[in-house]
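If you scroll down you'll find the structure; I have some questions about it.
One protein chain omitted, others in place.
Order of writing sets the chain letters: A, B and C. Residues in each chain are counted from 1.
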Amino acid sequence: MAAKIRVCAKINGEGVEFLCEPRQSLLECLRDILGLTGSKEGCNDGNCGACSVLLNGRVVNSCLVLGVEIDGQEVTTVEGLADWRGLHPLQQAFLDNAALQCGYCIPGILIASKALLDREPSPSEERIRTWLAGNLCRCTGYDKIVRAVQDAAARLTQARQEVNR
Amino acid sequence: MAAVWISSLMRDLTAGQDRVRVSGATVAEVIDGLEAIHPGVKERLLVKGQLAPGIMVSVDDKRALRGLQEQVGGESDVRFLPLMAGG
Amino acid sequence: MRAFEYIAPTTVGEAVTILAGKGDRVRPLAGGTDLIVQLRRSILDVDLIVDIKKIPELNAITYRPGEGLTLGAAVPCHRIVEDADIVRVYPGLVDAAALIGGTAIKGRATVGGNLCNAAPSGDSIPAMIVLGAICTIMGPEGVRSVPVERFCTGPGKTVLGVDELLVSIHFPPPVAHSGACYLRFIPRHEMDIAVAGVGASVVLNAEGTTIAMARVALGAVGPTPLYVEAAGAALRGKAPSEESFSEAARLAQEGARPITDVRGTEAQRRHLVGVLTRRALRGAVERAKGGTANGR
Partner (left out) sequence: MSKDKRSIAGTTDYQVVGTRPPRYDAPDKLTGRALFGADTNLPGMLYGKMVRSPHAHARIRSIDTHRADCYPGVYAVVTAQDFRWAEDSNADLDESAVNFRYLHENMLAQEKVLYVGHPVAAVAASSVHVAEEAAKLVEVQYDVLPAVTDVRAATEPGAPLLHEQMMTQSLSKPSQMPSNIASHIQLVKGDPSQGFAQADVIVEREFTTSTVHQGYIEPHACTAWWGLDDNLTVWTTTQGAFGMRDKLAKLLDHPMSSIRVIPTEVGGAFGGKLPIFIFLEAVAGLLSRKANRPVKMTMTRAEVFLATNPTSGAYMKAKVGVTREGRITAAQAELYFEAGAYPGSHIIGYSGFAAGFMFAPYDIPHGQIDAYDVVVNKPRTAAYRAPGVTQANFPAEQVIDELAVHLGMDPITFRLKNVAREGTGLIDGASHGSIGAEEVLRAAQSSAHYSTPLSGPYRGRGVAQGYWGNWGARSSCTISVNGDGTVSLVSGSVDLSGTRTTVAMQAAEVLGISLDRIKSSVGDTDSIGYTEASGGSRTTFATGIAAITAARDVIAQMRGRAALWWGVQDQDVTFDRGIFTAHQGGDLQMIFAEVAGKLSETGGAVTGVGNVDPQGWGGAFGTHIADVQVDPETGKVDILRYTVVQDVGKAIHPSYVEGQMQGGAVQGIGWGLYEGYQYNTQGDMINPGFLDYKIPTMPDVPMIETVMVEVPGPNHPYGVRGVGEVPIVPPPAALANAICRAIGVRVTGLPMTPARILEAMGVI
């Protein structure tokens, strides 16, 4: 049995400690050790985006990060988007715009979209499409996904304005 | 007398006819009737007494779920088609 | 994936001592977007992975107008494309860093890693060649420098000894009226590896009427990224025009050694080298005219 390494990290805002072998990817640790099965494996080589998570606020492919690399760092997965108030505005916008079908790519797309909207409050259609190019979807043809991200951006901007007033 | 649609590849047995009238109360009887008029048909349609794999029969444009035992009406249209479905 | 051990040193010295004496059974890990895929497919097999992301010098971006830019080998692409100095002063580098993989890949992938992976199609390498970048390498015998055009020696092969570490890449300060540009061709609009890539840089006279100096480098059309000196030399003293660009493009095509593989045919790649060289030179000249130095 290969030696395991102790990893302490913050996942979805909570301190977490686990043991993993160096060869186990962050995706594997999330799914098989921590039971967070929301992130999905589509290719395991960085070409589909279904495993996207936020690592210190950056969107990354969790299949191309080793579990041991996140010691002392912060990870957000799709399970961390909603909270006691309910769905995140992005999740609500996807629901209202029927922007998902099978849903397998959706966790990765929501995470990547959040990383975009955290940086750019109202990105253009072209910017959304380029930013999310690494998140492959085979069911929707992308149309309603782009509209849902635009809708979420508008809702977030409006919510910020209300808070500022 | 039911009307049997003859697939183009079997018309070598029916002297080019694409429709043959045969009497019979079930598909099996219709095939026997066909064989009587045009020998060789049975060998093409049946394997070990069952419909050849990948062949199905439709009666009046509806798939005959009971195959050879399916009832055939006096004016029915019977058709033998390759079978593959789903998508 | 076969088992291996993991260690994360915090100084260059520590890293170099760890690398020493283990031959090719040890590998540094920066972004990991190439290395982890190669380990998973057993293209690569190691006993120890040395995570270099906790070493300060390898994570630093330092730019001083007089001295130029020093980029740590472990600086990820997303920091490069968002750094105000780099965007203003080295848009040619940003062209390349912005193309590598998708957003999530750029969240981890490093230009140092792209260079050490030494793929013939590595997007950042032609851009760094035409910008005259120099690599700083640390080994048991100390520090040495190698210009980027001589860094790659074959597909996946570099000048690095098994116990040497790429510490940083230095970009000289751009000369007045100079401009650089990197372009590549891919069938889709993102996520592909280059079928062909061309980096070009020029230095114009004050009036912008003649080319004082030029460099052209090609990607994905040879066993390594190719610095085609003849293409740049042919432009010296010439006016920036379609004719001079076409001549440089012809020489670039002659310098290219394309093959047919899963991503493209030999004929297609040779043709694209011509098209992209002309377009990259137009981009470089446009940037050279755009302002004092590389201002867009």
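Rule of thumb we're sticking to: a residue touches a chain if its C-beta (ideal position, glycine included) is under 8 Å from a C-beta of that chain, and two chains touch if they have at least 3 such contacts.
Computed from a predicted model, the values in this text were never measured in an experiment.
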item	value
Visible chains that the absent chain touches, using the contact criterion stated earlier	A, B, C
Residue among A:81, A:117 or A:156 touching the omitted chain	A:81
In chain B, positions touching the absent partner	5, 7-10, 12, 18, 43-45, 50, 52-54, 56, 58, 61-63, 65, 79-87
Touch list for chain A against the chain that is not drawn	21, 23, 31-32, 35-45, 47-48, 50, 77-79, 81-82, 87, 91, 94-98, 100-107, 110, 125-126, 128-130, 132-147
Chain C residues that touch the omitted chain in the full complex	1-3, 102, 185, 187-193, 262-265, 267-268, 270-272, 275
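Assume only the chains that are shown with their structure count from here on.
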item	value
Whole-Å separation of chain centres (CA-atom averages), chain A against chain B	58
Computed distance of Cα centres, chain C from chain A, in Å	30
Touching residues (chain side chain A, partner chain C) in the complex	2-3, 5, 21-23, 25, 44-47, 49, 52, 55, 58-61, 63-66, 68-69, 112, 115-116, 130-135
Chain C to chain A touching residues, read off their complex	1-6, 29, 31-33, 36-37, 39-40, 49, 51, 53, 78, 101-105, 107-108, 189-191
